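Working notes, beginning with the structure itself.
Excluded from the complex is one protein chain; the other protein chains are retained at their positions.
Each chain gets a letter, A, B and C, in the order it is written, and its residues are counted from 1.
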Amino acid sequence: MDLEEYRRRARSWLEANARRSRDEDDPGADGVAAAKAFMADLYDAGYSGISWPAEWGGQGLSQAEERAFAEEAKDFTLPTYVFSIGLGMCGPTLVDLGTPGQKARHLRPLLRGEEIWCQLFSEPGAGSDVAALQTRATETEDGWVVSGQKVWTSVAQHADWGLLLTRTDVDVPKHKGLSMFVVDMHAPGVTVRPLRDMTGRAHFNEIFFDDVHIPAENLVGRVNDGWNCAVTTLLHERLSISSGVGMGGQKDNPVAFEALRHTVDTGDHLVRDQLVELYIRSRALALFNQRLAQETKAGMFPGARGSAAKLLLAELSMFQADLATSLAGPEAVAYEDDGRLAGSISLAPALSLGGGTNEIMRNIIGDRVLNLPPEPRVDKTVPFKDLKTGTRQ
Amino acid sequence: MDLEEYRRRARSWLEANARRSRDEDDPGADGVAAAKAFMADLYDAGYSGISWPAEWGGQGLSQAEERAFAEEAKDFTLPTYVFSIGLGMCGPTLVDLGTPGQKARHLRPLLRGEEIWCQLFSEPGAGSDVAALQTRATETEDGWVVSGQKVWTSVAQHADWGLLLTRTDVDVPKHKGLSMFVVDMHAPGVTVRPLRDMTGRAHFNEIFFDDVHIPAENLVGRVNDGWNCAVTTLLHERLSISSGVGMGGQKDNPVAFEALRHTVDTGDHLVRDQLVELYIRSRALALFNQRLAQETKAGMFPGARGSAAKLLLAELSMFQADLATSLAGPEAVAYEDDGRLAGSISLAPALSLGGGTNEIMRNIIGDRVLNLPPEPRVDKTVPFKDLKTGTRQ
Amino acid sequence: MNLVLTEEQRELRDTVRSFLVAASPLPDVRRAAESESGYDPAVYRRLNGELGLAGLIVPQEYGGAGAGYAELAIVLEETGAALLPGPFLATALATILLTELGDKELLPDIAAGTTVATVALDGDRALNGAEADVVLMVDGARVRAVRGGGRTPLTTLDPTRRQARVESVAGEAVASSEAGMERVRDLFAVAVAAEQLGVLRASLDAIVAYSRIRVAFGRLIGSYQGVKHKLADMHCKLEQAESIVRNAAWAADEAPGELPLAAALAQAYVGRACFEVARDSLLLHGGIGFTWEHDAHLYYKRAKSDEVLLGPPRIHRARLADLLEL
Partner (left out) sequence: MNLVLTEEQRELRDTVRSFLVAASPLPDVRRAAESESGYDPAVYRRLNGELGLAGLIVPQEYGGAGAGYAELAIVLEETGAALLPGPFLATALATILLTELGDKELLPDIAAGTTVATVALDGDRALNGAEADVVLMVDGARVRAVRGGGRTPLTTLDPTRRQARVESVAGEAVASSEAGMERVRDLFAVAVAAEQLGVLRASLDAIVAYSRIRVAFGRLIGSYQGVKHKLADMHCKLEQAESIVRNAAWAADEAPGELPLAAALAQAYVGRACFEVARDSLLLHGGIGFTWEHDAHLYYKRAKSDEVLLGPPRIHRARLADLLEL
């Protein structure tokens, strides 16, 4: 079947089966059940795991088909939010690094939406510096026992499985004593607590591990090779973000240019010029993103240059929410309506913090795009137990 | 005599003796002769070295009189440019650190304008990082022999004496092997070459030392204690800059707010708002400077907070020249008149580079005002001969 | 011009600061903000009783302390830094209005702390409008005091300060003075700028303190130039903001002719600087700054709310342009 035919069929399936309404951050139990039903349909129609190996439940097709479907799907809203971590990060990591047993057990239920996954890397003392994490996994006769705390975990409240990064050796430098596991989120000792963020809502969770037993066969990769495994996962995360999975577009954004032009008084020349500034920044970034996409299509992998797009998006997000509230004046911050502007200014910092802070993005651009000399590092040689981390002195 | 009376007398002397015209950066031989004559008059009237010790030719009065005279003098233009380095930096260093012989020999001629001084610290490979300098002084039977190159030296073309910082020991860390000397600028082996800067003019010089002999009694402070001596000089430099000695005011500045408001089209609302921005920034800095001055008067020494004023002045200088040329359009950069706008944009970077770059100012503010933890330093312990400096690998 | 605090002023600042640190630390602020009235009346009683702040600028003949705007600015800076919830700024604005227009009826009760007053800022929207006993409604140059009428609470971005829409019912006429109202508006600008200065300073202090204890990649984050240089720039904003607020407060007390320009400058500069510093403080905290439990978002939301409190920020710039005759 040629690509155009594939694309046509995908589109007609989507038109028959997908909604065009907004996906929800937290769908609730009913929403999750509906999402699972949709995912099963999607899988049965052959559109889940399009480029994943056929052996493990995928369709075994190429990136071309994967991209074609994604492009068609952009016009619809698929209720896939709760599956996004599994599909974008955990699954691909298992495809790359999992044992045959892990692949056989996990990949098909993941693709069919029967089981939901979350990712467990960040900790309160290990944000930008993930490798400084403290959650300990101690070897036992028949596996491992894990204790510690994770944070910033999306969809954990619905998750059946988690991809967990732990410390298994404190006597070696921090990158060399980590190991990755598949953890059963229903196991005794796992506590999921919603984390209220500055918007007042709980987009994330905190997870507490209290002597949680993990069977030996759940180790991903080799013992103490967890950092390399995590790099694989994070690479998939970046690809997944830059390809737009799990990220809302600008369409419904009340502070984006197209919305704002209808709500502000452009009769004021200064307001008009500020909208021009917003247009310039939005369009500059949009064109850069399009160029990156065209390069990728042409087989040129943008690599770390994607960090520039992430940084610019974070800055634009802050800029436009700030601008919109400044233009609106007092009504933006004290209101009787749905408070869209106040909501946007509360949410605006999210993109500057999640997926790597702006400072981390600038380091990546400097180090990997511009090949600048690295910062001298003290934390690559010191045994972890002697290293300062977080706010621990 | 009370301060008001002192102030009145100073003012009437200035009205009788000082010009109100613009001081020149490079006065030429005639200008230097005239400046020396004025300085002699100033000295004889008792207004040179007002707070310097009477023993060495000063007036032995307090900072209050010094400040009172400086405030009255602001309305005039004294032709003291060629003496500014001697009066602001070299002389005060000798007052603090010189031997009795050095003070007796140098201070009175300096105050009376008979001899002109320059300061010789910076080198091509040691700008922000002055302590990385390479000019060597080697001990001989009756003194020292100096070879090396200095740069960014103001008024050196007229100077009789220089305050020179050299390396006297390469086997110790860089701050510990420096020594300071008084050097005769007419000695054999000293070559002064004008340094053309980006404005196309030569505001500075390069100085080459080629086996220049310096007598033993010209050592300032102790051998290998030159860094501490230099810190004294730089402290005087900063005070001298922040008190306005040697720095043009905004009065004649074609890109300052007061000039610009008469030359741009404020009928355009965007232009008007950009002038408002310039007013805001100029006024914010002016008020900050006034507050620092009031604090100083009240006996609160601003210390490193002066670096914030320096940083803001550098940024304002860049901002206003950039703004003025942008507002003017093509006429700013291709012209038949005196090219005031083009001149301002050429000169604008000077304040961001001289007297410490913006990055150095931010380090000082972070380290000394906000007490932030220091950057890890590799250059404080390594023997100088093993240290990378400049672009030497 | 006086830009440096006198010894008495420093004492006032230290007294208010110590009181707020002890009586209204941020965990208490959160609790009070979520209570029914939105603030802790006991703290208010002590603020007005022990410290006499409600009557700070009220003339002595009406039971106040008869202090100047420089002193009011010092207090507002501290209540801002502490994010003191409740109607302190609201009552301060009402007091400014009444003091300037020479009211004799309401001031004694306000100075005594028994009446909570506020001002309807743009027609019918008032800080703490639902909680206030009296709302001063401004109609051109005429001001009237409304005691009853409907009060519709608004949802606010800033959890620590409430606002309400106030029904425009009849009330006692307070005074009418065109020139007086001009000056009052300038004084509002100075008062809000003083609060913003406090919010700015507290935001900067918080991230400076955190940068000295938080480690990433084996180093304290304050040792990275990426953090240090940003903090240095934020410090430059603080220095300028403080200079501008002192100047505006001095003009309010001593140089009425300079007040309009000084006040417009205060809103144009300090409002923006305060939001930028609060925003960068939040961002530099990293992920923890995004959590509800951390205080960074309270400063960020107050900063944004204050920035637009007296109208869209561009009006202050437009006013500057007019005053400068551009």
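Just so it is clear, contacts are C-beta pairs under 8 Å (C-beta built on N, C-alpha and C of every residue); 3 or more make two chains touch, one makes a residue touch a chain.
Keep in mind that what you see is a predicted model, and the values were worked out from it rather than measured.
Asker: Counting the whole assembly, list the visible chains that the omitted chain makes contact with.
Answerer: In the entire complex, chains touched by the missing one are A, B, C.
Asker: Considering the complete complex, identify which of B:151, B:164 or B:260 is in touch with the unshown chain.
Answerer: Of all options in B:151, B:164 or B:260, contact with the hidden chain holds for B:151.
Asker: Write down which of B:277, B:295 or B:322 is the residue touching the left-out chain.
Answerer: Residue touching the absent chain, from the options given: B:322.
Asker: Among A:44, A:217 or A:295, exactly one should touch the missing chain; which is it?
Answerer: Considering all chains, including the one not shown, the answer is A:295.
Asker: What residues on chain C make contact with the chain left out of this view?
Answerer: 224-226, 228-229
Asker: For review purposes, identify every residue of chain B that touches the missing chain, sorted by number.
Answerer: 122, 124, 127-129, 132, 151-152, 195-198, 200, 268, 270-271, 318, 322, 325-330, 332-336, 339, 342, 345-346, 349-350, 352-354, 357-359, 362-363, 375, 377-379, 382, 387-393
Asker: Footprint of the hidden chain on chain A, which residues?
Answerer: 261, 266, 272-273, 275-277, 279-280, 283-285, 287-288, 290-291, 294-295, 298, 300, 305, 308-309, 311-312, 359, 361-363, 365-367, 369-376
In this section, only the chains that are shown with their structure count from here on.
Asker: Provide the C-alpha centroid distance between chain B and chain C, rounded to the nearest whole angstrom.
Answerer: About 42 Å separates the centre of chain B from that of chain C.
Asker: State, to the nearest whole Å, the distance from the C-alpha centre of chain A to the C-alpha centre of chain B.
Answerer: Between these chains, centre-to-centre, one finds 53 Å.
Asker: Give the residues of chain B touching no fewer than two other chains, as numbers and ranges.
Answerer: If we look for residues of chain B contacting two or more partner chains, we find 273, 376.
Asker: Where in chain C do residues touch two or more of the other chains?
Answerer: Where chain C meets two or more other chains at a single residue, that happens at 219-220, 224, 227, 317.
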